[in-house]
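Just one protein chain is left out here, and the rest sit where they should.
Order as written gives the chain letters A, B and C; numbering starts at 1 within each chain.
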Amino acid sequence: MTTLTVQYFAILREQRGLAQEKLSTAATTPAALYEELRARHGFTLPADRVRAAVNDEFVSATATLRDGDRVVFIPPVAGG
Amino acid sequence: MTTLTVQYFAILREQRGLAQEKLSTAATTPAALYEELRARHGFTLPADRVRAAVNDEFVSATATLRDGDRVVFIPPVAGG
Amino acid sequence: MPFRLSPNPIDSGALQRSLADVRAGACVTFEGWVRNRNEGQPVFALDYEAYSLLAEKEGARIIAEACEKFSVNSAECIHRTGHLALGELAVWVGVTAEHRGAAFDACRYIIDEAKARVPIWKKEHYASGATAWINCATRGDHAGEKRT
Partner (left out) sequence: MPFRLSPNPIDSGALQRSLADVRAGACVTFEGWVRNRNEGQPVFALDYEAYSLLAEKEGARIIAEACEKFSVNSAECIHRTGHLALGELAVWVGVTAEHRGAAFDACRYIIDEAKARVPIWKKEHYASGATAWINCATRGDHAGEKRT
(Lines give C-alpha, C1' and ligand atoms only; values in the text may rest on other atoms or scores of the structure.)
Protein backbone atom coordinates (compact mmCIF):
# COMPACT_ATOMS: atom_id res chain seq x y z
CA MET A 1 0.00 0.00 0.00
CA THR A 2 1.21 3.53 -0.79
CA THR A 3 0.02 6.67 0.92
CA LEU A 4 -0.76 9.49 -1.50
CA THR A 5 -2.28 12.95 -1.59
CA VAL A 6 -4.88 13.41 -4.31
CA GLN A 7 -5.97 16.89 -5.45
CA TYR A 8 -9.18 17.50 -7.37
CA PHE A 9 -10.09 20.34 -9.71
CA ALA A 10 -13.17 21.47 -11.56
CA ILE A 11 -15.72 18.73 -12.32
CA LEU A 12 -13.76 16.14 -10.30
CA ARG A 13 -13.62 18.47 -7.28
CA GLU A 14 -17.36 18.97 -7.46
CA GLN A 15 -18.11 15.26 -7.93
CA ARG A 16 -15.74 14.31 -5.08
CA GLY A 17 -17.03 17.12 -2.85
CA LEU A 18 -13.55 18.14 -1.72
CA ALA A 19 -10.34 19.59 -3.15
CA GLN A 20 -7.76 17.32 -1.55
CA GLU A 21 -7.49 14.08 0.42
CA LYS A 22 -4.85 11.73 1.75
CA LEU A 23 -5.43 8.04 1.05
CA SER A 24 -3.80 4.63 1.05
CA THR A 25 -4.15 2.49 -2.02
CA ALA A 26 -2.98 -0.73 -3.61
CA ALA A 27 -2.97 1.06 -7.00
CA THR A 28 0.55 1.52 -8.37
CA THR A 29 -0.28 3.66 -11.43
CA PRO A 30 -2.44 6.73 -12.06
CA ALA A 31 -4.65 4.64 -14.35
CA ALA A 32 -5.37 2.10 -11.63
CA LEU A 33 -5.90 4.78 -9.02
CA TYR A 34 -8.34 6.67 -11.22
CA GLU A 35 -10.42 3.55 -11.82
CA GLU A 36 -10.50 2.89 -8.09
CA LEU A 37 -11.60 6.46 -7.29
CA ARG A 38 -14.03 6.57 -10.19
CA ALA A 39 -15.79 3.45 -8.95
CA ARG A 40 -15.89 4.82 -5.40
CA HIS A 41 -17.09 8.37 -6.20
CA GLY A 42 -18.99 7.99 -9.45
CA PHE A 43 -16.82 10.29 -11.57
CA THR A 44 -18.51 10.72 -14.95
CA LEU A 45 -15.31 11.23 -16.98
CA PRO A 46 -13.93 8.00 -18.45
CA ALA A 47 -10.23 7.32 -17.80
CA ASP A 48 -9.24 8.08 -21.38
CA ARG A 49 -10.37 11.71 -21.03
CA VAL A 50 -8.33 12.37 -17.87
CA ARG A 51 -4.59 13.08 -17.75
CA ALA A 52 -2.45 12.61 -14.66
CA ALA A 53 0.13 14.79 -12.94
CA VAL A 54 2.42 13.74 -10.10
CA ASN A 55 4.18 16.36 -8.00
CA ASP A 56 3.13 19.08 -10.47
CA GLU A 57 4.39 17.45 -13.66
CA PHE A 58 2.43 15.58 -16.29
CA VAL A 59 3.05 11.82 -16.19
CA SER A 60 1.81 8.86 -18.22
CA ALA A 61 -1.15 6.87 -16.99
CA THR A 62 1.20 3.95 -16.37
CA ALA A 63 3.84 5.82 -14.34
CA THR A 64 4.77 4.27 -10.98
CA LEU A 65 3.23 5.92 -7.93
CA ARG A 66 5.48 6.25 -4.86
CA ASP A 67 4.74 6.85 -1.21
CA GLY A 68 4.13 10.55 -0.53
CA ASP A 69 3.35 11.47 -4.16
CA ARG A 70 0.83 14.22 -4.79
CA VAL A 71 -1.46 13.09 -7.63
CA VAL A 72 -3.79 15.26 -9.71
CA PHE A 73 -6.26 13.99 -12.28
CA ILE A 74 -6.74 16.56 -15.02
CA PRO A 75 -10.12 16.78 -16.76
CA PRO A 76 -10.19 18.08 -20.35
CA VAL A 77 -8.94 21.67 -20.20
CA ALA A 78 -10.85 24.69 -21.49
CA GLY A 79 -8.84 27.84 -21.05
CA GLY A 80 -9.38 31.06 -22.95
CA MET B 1 -4.73 68.13 -76.77
CA THR B 2 -6.44 67.46 -73.45
CA THR B 3 -6.18 69.63 -70.36
CA LEU B 4 -5.56 67.63 -67.17
CA THR B 5 -4.74 68.14 -63.53
CA VAL B 6 -1.84 65.99 -62.30
CA GLN B 7 -1.27 65.39 -58.59
CA TYR B 8 2.05 64.16 -57.24
CA PHE B 9 2.80 62.29 -54.02
CA ALA B 10 5.88 61.14 -52.16
CA ILE B 11 8.98 60.62 -54.33
CA LEU B 12 7.25 62.01 -57.43
CA ARG B 13 6.15 65.14 -55.54
CA GLU B 14 9.72 65.71 -54.41
CA GLN B 15 11.23 65.07 -57.85
CA ARG B 16 8.63 67.32 -59.53
CA GLY B 17 8.99 69.97 -56.84
CA LEU B 18 5.25 70.56 -56.55
CA ALA B 19 2.11 68.69 -55.48
CA GLN B 20 -0.25 69.58 -58.34
CA GLU B 21 -0.24 71.17 -61.79
CA LYS B 22 -2.57 71.77 -64.68
CA LEU B 23 -1.21 70.88 -68.10
CA SER B 24 -2.13 70.28 -71.72
CA THR B 25 -0.89 67.13 -73.38
CA ALA B 26 -1.16 65.07 -76.53
CA ALA B 27 -0.94 61.90 -74.40
CA THR B 28 -4.20 59.97 -74.38
CA THR B 29 -3.30 57.32 -71.77
CA PRO B 30 -1.68 57.37 -68.32
CA ALA B 31 1.24 55.35 -69.71
CA ALA B 32 1.97 57.91 -72.43
CA LEU B 33 1.53 60.82 -70.02
CA TYR B 34 3.91 59.27 -67.49
CA GLU B 35 6.61 58.78 -70.11
CA GLU B 36 6.21 62.41 -71.21
CA LEU B 37 6.47 63.70 -67.62
CA ARG B 38 9.28 61.34 -66.77
CA ALA B 39 11.37 62.59 -69.68
CA ARG B 40 10.61 66.19 -68.74
CA HIS B 41 11.23 65.94 -64.98
CA GLY B 42 13.70 63.07 -64.61
CA PHE B 43 11.50 60.81 -62.49
CA THR B 44 13.61 57.85 -61.38
CA LEU B 45 10.77 55.32 -61.16
CA PRO B 46 10.26 53.34 -64.37
CA ALA B 47 6.71 53.23 -65.73
CA ASP B 48 6.19 49.59 -64.73
CA ARG B 49 6.55 50.48 -61.04
CA VAL B 50 3.93 53.25 -61.10
CA ARG B 51 0.15 52.75 -61.05
CA ALA B 52 -2.34 55.34 -62.24
CA ALA B 53 -5.52 56.74 -60.76
CA VAL B 54 -8.00 59.00 -62.51
CA ASN B 55 -10.56 60.97 -60.50
CA ASP B 56 -9.66 59.00 -57.37
CA GLU B 57 -10.06 55.50 -58.80
CA PHE B 58 -7.35 53.11 -59.97
CA VAL B 59 -7.27 52.77 -63.76
CA SER B 60 -5.19 50.72 -66.19
CA ALA B 61 -2.15 52.31 -67.81
CA THR B 62 -3.98 52.26 -71.13
CA ALA B 63 -7.23 53.90 -70.00
CA THR B 64 -8.37 56.89 -72.08
CA LEU B 65 -7.70 60.32 -70.58
CA ARG B 66 -10.44 62.91 -70.99
CA ASP B 67 -10.44 66.67 -70.73
CA GLY B 68 -10.65 67.79 -67.11
CA ASP B 69 -9.48 64.47 -65.62
CA ARG B 70 -7.44 64.54 -62.43
CA VAL B 71 -4.55 62.09 -62.80
CA VAL B 72 -2.37 60.66 -60.03
CA PHE B 73 0.70 58.49 -60.54
CA ILE B 74 1.13 56.12 -57.61
CA PRO B 75 4.66 55.07 -56.63
CA PRO B 76 5.08 51.68 -54.92
CA VAL B 77 3.17 51.91 -51.64
CA ALA B 78 4.67 51.28 -48.21
CA GLY B 79 2.06 51.64 -45.49
CA GLY B 80 2.29 50.17 -42.03
CA MET C 1 6.90 36.11 -15.86
CA PRO C 2 5.81 35.41 -19.43
CA PHE C 3 2.78 33.36 -18.31
CA ARG C 4 0.69 34.37 -15.34
CA LEU C 5 -2.65 33.67 -13.74
CA SER C 6 -4.62 36.59 -12.37
CA PRO C 7 -7.53 36.46 -9.93
CA ASN C 8 -8.15 40.17 -10.67
CA PRO C 9 -9.31 41.97 -13.82
CA ILE C 10 -6.59 42.24 -16.48
CA ASP C 11 -5.52 45.74 -17.60
CA SER C 12 -4.68 45.01 -21.22
CA GLY C 13 -3.68 48.61 -21.94
CA ALA C 14 -0.98 48.52 -19.28
CA LEU C 15 0.20 45.11 -20.48
CA GLN C 16 0.52 46.29 -24.04
CA ARG C 17 2.35 49.46 -23.01
CA SER C 18 4.81 47.27 -21.10
CA LEU C 19 5.76 45.62 -24.41
CA ALA C 20 6.93 48.95 -25.93
CA ASP C 21 10.22 48.34 -27.71
CA VAL C 22 11.85 50.47 -30.42
CA ARG C 23 13.42 47.33 -31.88
CA ALA C 24 9.95 45.90 -32.60
CA GLY C 25 8.00 46.79 -35.74
CA ALA C 26 4.93 44.69 -34.96
CA CYS C 27 2.76 43.92 -31.95
CA VAL C 28 -0.08 41.40 -32.18
CA THR C 29 -2.47 40.85 -29.30
CA PHE C 30 -5.21 38.31 -28.72
CA GLU C 31 -7.97 38.90 -26.19
CA GLY C 32 -10.46 36.22 -25.23
CA TRP C 33 -13.71 37.76 -24.02
CA VAL C 34 -16.66 36.21 -22.19
CA ARG C 35 -19.26 35.79 -24.90
CA ASN C 36 -23.00 35.95 -24.26
CA ARG C 37 -23.66 32.62 -25.91
CA ASN C 38 -21.92 29.34 -26.60
CA GLU C 39 -23.24 26.66 -28.92
CA GLY C 40 -26.53 28.52 -29.09
CA GLN C 41 -27.09 28.71 -25.32
CA PRO C 42 -27.29 32.12 -23.59
CA VAL C 43 -24.34 32.44 -21.20
CA PHE C 44 -24.66 34.54 -18.08
CA ALA C 45 -21.19 34.32 -16.47
CA LEU C 46 -18.12 32.07 -16.21
CA ASP C 47 -15.85 30.59 -13.60
CA TYR C 48 -12.24 29.72 -14.42
CA GLU C 49 -10.44 27.32 -12.13
CA ALA C 50 -6.71 26.61 -12.53
CA TYR C 51 -4.23 24.06 -11.28
CA SER C 52 -1.89 26.96 -10.67
CA LEU C 53 1.48 25.28 -10.24
CA LEU C 54 1.24 23.15 -13.36
CA ALA C 55 -0.61 25.85 -15.35
CA GLU C 56 2.25 28.27 -14.81
CA LYS C 57 4.86 25.67 -15.76
CA GLU C 58 3.01 24.56 -18.88
CA GLY C 59 2.25 28.17 -19.85
CA ALA C 60 5.92 29.09 -19.53
CA ARG C 61 6.85 26.10 -21.72
CA ILE C 62 4.41 27.24 -24.41
CA ILE C 63 5.85 30.77 -24.42
CA ALA C 64 9.37 29.33 -24.65
CA GLU C 65 8.34 27.13 -27.58
CA ALA C 66 6.84 30.15 -29.37
CA CYS C 67 10.05 32.11 -28.86
CA GLU C 68 12.05 29.22 -30.27
CA LYS C 69 9.83 28.63 -33.31
CA PHE C 70 9.32 32.28 -34.32
CA SER C 71 11.54 35.37 -34.37
CA VAL C 72 9.85 37.31 -31.61
CA ASN C 73 11.14 40.05 -29.33
CA SER C 74 8.80 39.32 -26.42
CA ALA C 75 5.70 37.30 -25.64
CA GLU C 76 3.35 37.27 -22.67
CA CYS C 77 0.15 35.58 -21.66
CA ILE C 78 -2.13 36.28 -18.72
CA HIS C 79 -5.17 34.17 -17.88
CA ARG C 80 -7.94 35.10 -15.48
CA THR C 81 -9.19 32.85 -12.74
CA GLY C 82 -12.37 33.18 -10.71
CA HIS C 83 -15.78 34.55 -11.60
CA LEU C 84 -16.14 36.59 -14.81
CA ALA C 85 -19.08 38.57 -16.13
CA LEU C 86 -20.11 38.96 -19.78
CA GLY C 87 -17.62 40.98 -21.80
CA GLU C 88 -14.77 40.51 -19.32
CA LEU C 89 -11.29 39.76 -20.53
CA ALA C 90 -10.52 36.06 -19.86
CA VAL C 91 -7.11 35.74 -21.48
CA TRP C 92 -4.61 38.16 -23.04
CA VAL C 93 -1.70 37.27 -25.28
CA GLY C 94 0.73 39.91 -26.54
CA VAL C 95 3.69 39.37 -28.87
CA THR C 96 6.19 41.83 -30.33
CA ALA C 97 8.54 41.08 -33.20
CA GLU C 98 10.59 42.87 -35.81
CA HIS C 99 8.25 41.60 -38.51
CA ARG C 100 4.52 41.00 -38.43
CA GLY C 101 4.50 37.42 -39.69
CA ALA C 102 6.33 36.14 -36.64
CA ALA C 103 4.13 38.19 -34.30
CA PHE C 104 0.92 36.75 -35.78
CA ASP C 105 2.24 33.18 -35.85
CA ALA C 106 3.58 33.27 -32.29
CA CYS C 107 0.43 34.88 -30.87
CA ARG C 108 -1.75 32.24 -32.47
CA TYR C 109 0.54 29.43 -31.40
CA ILE C 110 0.42 30.59 -27.79
CA ILE C 111 -3.35 30.83 -27.56
CA ASP C 112 -3.93 27.57 -29.46
CA GLU C 113 -1.51 25.64 -27.26
CA ALA C 114 -2.67 27.32 -24.05
CA LYS C 115 -6.26 26.32 -24.74
CA ALA C 116 -5.23 22.75 -25.46
CA ARG C 117 -2.61 22.16 -22.77
CA VAL C 118 -2.78 24.51 -19.79
CA PRO C 119 -4.78 23.02 -16.89
CA ILE C 120 -7.49 25.63 -16.63
CA TRP C 121 -11.18 24.78 -16.61
CA LYS C 122 -14.19 26.81 -17.57
CA LYS C 123 -17.62 26.50 -16.00
CA GLU C 124 -20.40 28.26 -17.85
CA HIS C 125 -23.43 29.65 -16.05
CA TYR C 126 -26.46 29.78 -18.31
CA ALA C 127 -29.35 32.19 -18.20
CA SER C 128 -31.51 29.17 -17.33
CA GLY C 129 -29.59 28.68 -14.06
CA ALA C 130 -27.86 25.51 -15.31
CA THR C 131 -24.06 25.21 -15.34
CA ALA C 132 -21.58 23.09 -17.30
CA TRP C 133 -17.85 22.38 -17.18
CA ILE C 134 -16.81 22.94 -20.79
CA ASN C 135 -15.31 19.93 -22.61
CA CYS C 136 -16.19 17.68 -19.65
CA ALA C 137 -19.59 16.55 -20.89
CA THR C 138 -20.13 12.81 -21.16
CA ARG C 139 -22.79 10.80 -22.94
CA GLY C 140 -26.21 11.96 -21.85
CA ASP C 141 -25.15 15.56 -21.21
CA HIS C 142 -26.26 18.05 -23.83
CA ALA C 143 -23.05 20.07 -24.06
CA GLY C 144 -20.39 18.91 -26.49
CA GLU C 145 -16.83 19.98 -27.25
CA LYS C 146 -16.49 23.73 -27.35
CA ARG C 147 -14.08 26.12 -29.06
CA THR C 148 -13.81 29.87 -28.67
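FYI, contacts are C-beta pairs under 8 Å (C-beta built on N, C-alpha and C of every residue); 3 or more make two chains touch, one makes a residue touch a chain.
Everything quoted here is computed from the prediction, not taken from an experiment.
Peer 1: Just list which of the chains on display the missing one touches.
Peer 2: The omitted chain makes contact with B, C across the full complex.
Peer 1: With respect to the chain omitted from the figure, which of C:18, C:36 or C:71 is a touching residue?
Peer 2: C:36
Peer 1: Of C:5, C:77 or C:111, which one is in contact with the hidden chain?
Peer 2: Touching the chain that is not displayed is residue C:111.
Peer 1: For the chain that's not shown, point to the residue among B:6, B:33 or B:72 touching it.
Peer 2: B:72
Peer 1: So which bits of chain B touch the chain we can't see?
Peer 2: 7, 9-11, 13-14, 44-46, 49, 53, 56-58, 72, 74-80
Peer 1: Extract the touching residues of chain C with respect to the undisplayed chain.
Peer 2: The missing chain touches chain C at positions 12-13, 16, 20-37, 86-87, 96, 98-100, 103-104, 107-108, 111, 147-148.
Just so it is clear, only the chains that are shown with their structure count from here on.
Peer 1: State, to the nearest whole Å, the distance from the C-alpha centre of chain B to the C-alpha centre of chain C.
Peer 2: 50
Peer 1: Quick check on chain B: which residues sit in contact with 2+ other chains?
Peer 2: Not one residue in chain B touches at least two other chains.
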